[in-house]
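All protein chains but one are shown at their positions in the complex.
Chains: A, B and C, in written order; residue numbering restarts at 1 for each.
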Amino acid sequence: MTESNERIGWTRDQMASRLAQDIPNGSYVNLGIGIPELVARYVPKGRTLVYHTENGLLGMGPSPADGEGDPELINAGKRRVTALPGAAYFHHADSFAMIRGGHLDLSVLGALQIAQNGDLANWSTGEPGAIPAVGGAMDLVAGVKNVFVITQHTTKSGAPKLVESCAFPLTGRSVVNRVYTDLAVIDVTSDGFRSVDLGPGVDLATVQSRTGAPVLPALETASAG
Amino acid sequence: MTESNERIGWTRDQMASRLAQDIPNGSYVNLGIGIPELVARYVPKGRTLVYHTENGLLGMGPSPADGEGDPELINAGKRRVTALPGAAYFHHADSFAMIRGGHLDLSVLGALQIAQNGDLANWSTGEPGAIPAVGGAMDLVAGVKNVFVITQHTTKSGAPKLVESCAFPLTGRSVVNRVYTDLAVIDVTSDGFRSVDLGPGVDLATVQSRTGAPVLPALETASAG
Amino acid sequence: MINKRVSTAAQAVADVSDGSSIMIGGFGEAGSPIELIHALIDQGAKDLTVISNNTGSGEVGLAALLKERRVSKVVCSFPKSANSTVFPELYREGFTELELVPQGTLAERIRAGGAGVHAFYTPTAVGTPLADGKESRVFEGREYLLEYGLKADYAFIKGAAADEHGNIVYNKTARNFAPPMAMAAKVTIVQAERVLAPGELDPESVVTPGIFVERVVEVVEPAHESELIAAGASYP
Partner (left out) sequence: MINKRVSTAAQAVADVSDGSSIMIGGFGEAGSPIELIHALIDQGAKDLTVISNNTGSGEVGLAALLKERRVSKVVCSFPKSANSTVFPELYREGFTELELVPQGTLAERIRAGGAGVHAFYTPTAVGTPLADGKESRVFEGREYLLEYGLKADYAFIKGAAADEHGNIVYNKTARNFAPPMAMAAKVTIVQAERVLAPGELDPESVVTPGIFVERVVEVVEPAHESELIAAGASYP
């Protein structure tokens, strides 16, 4: 059995759970399609988050049972959802006023690449002939107070997704605050990537070897008192 | 009895009535404070206008009886009004989107001066020490499709209000389409003022003598057929 | 008496001419005015510019209009769908041009067009390929793009209920682009499940005031894209 076959780090659900620990009670949160959606399952007991979906709903609840729900009550991924008590519907100009105006506390997104200065590429591989489609990603990263990326640390072929500078077309410049991968939680700082937390069985050297830019070690946490 | 003591022209109510004849059925109309408000009384039978008040109501109805009504259902003049069936309330940004975006058919305003190129001065005499206050007048003249002014032809001291160029601070540049005075109805054209209609007992020479710029005679109306 | 009701979707769209620009409400299937779009397919206008968040699914509604080769340009934020190859094929062929606009910028440009705001500065898309060729400017140390208001000849939107004055309320997330689009079009056409007499809608709850609406047509049980597709439908 070689090292590369050993299971280290977090599963997708564990990544989502790790991220969920970092969201303060009462936050207004927009979860992107895919892994980001898993985050809602792992919010610690006692915390209430309010979910925004950019197609026009605050107070979004979970998806209804199959075949239930209203085809006109959907999320940004076009799946049926529900509305919780305290919800409100609004139109797209108002919805993106919330986003652009900095009213949301957190946007959680997937990524193709994240650069050490916080640049994000998550909408296009730039391949010729591909149909370009951007949706609300550029608005979210430009407007929301905190942008967390949740993604596998490398591509399926093992190429780093955390890089010196993005090769793919940007979604936004210097917009990512923190990255949650299967291997680590990494802050984007003015000094570049800095480890915040490592997954089970993961050491900094492993993270560094799979990252395309320097990863600084975690700062020692000041102890209380 | 001298000529100047003879009553010629229209009363304020007749001016309002004359203006009301020119508003097509179904128009969305904003009536300013003062003489413009009288217009609503004289809309010909069979025509329905929808009144907009810029503080946030379409479908405004007449004032309620004294002591009736809601202190929070008021018009732009801060008087209590009513809402008719088919009314809608909205906020100020939406209300002025209607105005600025050209959705209203007609704005009827009072004036201090109107220049022959359509410049309007109606918000300030520019006196030193006066408290400047503009309200929505500049938005209305900049945005509404047609701007009608209703005003006495001259000031109380007999000075012309229709002039070559306004001495008072402007509300808007080249914005007035038509002026209804006690003496005449006058279009603002690319050639300057042009008479459209004369009040009872009024001839063009009288109008001209009380106007600070040339007034062209009415165009002959093309006869049908 | 104000009455903006027209009897049929066909009548409502009868005057659309070749080369018109049309804003079409909807985010995915929510709020898609399918019956108006199908009436437009029947009506025949071509060389259209469509402003809409998506490009439709399957071969009904907006995708069907595209498939009929009636749209020469789309202004859109997300012209992909898991279950439609209609737009991708027209795009690759070069038949239908694409102006890709971030979703929030699209909504704001439409609102600006309706609100008499000629242009505005937004932080969205700075530093991305969608900023190429756009004017930018730094205010207080941050860069913004200058984006222009968008208007159109028509808007096709879907309401839950409307009254004869054109006041509209919507169903849940079907609201999406409809209110700003109603503001930005010369002629706004609404299909509503119920058309009511004036006074039947609460004036506090009206979302789109009637001033923004020119025509209202009752479509009692509107089709849902997903159900049509599940049933294997295509139009015409």
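As a working rule, a residue touches a chain if its C-beta (ideal position, glycine included) is under 8 Å from a C-beta of that chain, and two chains touch if they have at least 3 such contacts.
None of these values were measured; they are calculated from a predicted model.
J.: Kindly name the visible chains that come into contact with the excluded chain.
T.: Every shown chain touched by the left-out chain: A, B, C.
J.: Could you tell me which of A:Arg18, A:His52, A:Arg178 or A:Arg210 touches the chain that is not displayed?
T.: A:His52
J.: Could you tell which one of B:Tyr89, B:Phe148, B:Tyr180 or B:Phe193 touches the chain left off the display?
T.: Touches the omitted chain: B:Tyr89.
J.: I'm checking contacts with the chain that's been left out. Which of C:Asn54, C:Thr122, C:Asn176 or C:Gln191 qualifies?
T.: C:Thr122
J.: Looking at the full complex, which residue from B:Arg18, B:Arg100 or B:Arg178 touches the chain that isn't shown here?
T.: For the chain that is not drawn, the touching residue is B:Arg100.
J.: May I ask which residue of A:Tyr89, A:Phe148, A:Phe168 or A:Phe193 touches the chain that does not appear here?
T.: The missing chain is touched by A:Tyr89.
J.: Write the list of chain A residues that the hidden chain touches.
T.: Touch set of chain A with respect to the missing chain: 26, 28, 48, 50, 52, 57-59, 83-90, 93-94, 96-104, 142-143.
J.: Touching the missing chain, which residues of chain B?
T.: 53-57, 70-74, 78, 83, 89-93, 95-97, 99-100, 119, 124, 129, 131-139, 142-143, 169-173
J.: Using the document's contact rule, name the residues of chain C that touch the chain not shown here.
T.: 108, 112, 115-123, 139, 142, 144, 169-170, 172, 202, 204-205
Basically, only the chains that are shown with their structure count from here on.
J.: For which pair of chains is the number of C-beta contacts greatest?
T.: A-C
J.: Roughly how far is chain B from chain C, going centre to centre by Cα mean, in whole Å?
T.: 36
J.: Once you find the CA centre of chain A and the CA centre of chain B, what distance in Å lies between them?
T.: 57
J.: On chain C, where are the residues touching two or more other chains?
T.: Only 111 qualify.
J.: For chain B, which residues are shared contacts with two or more other chains?
T.: none
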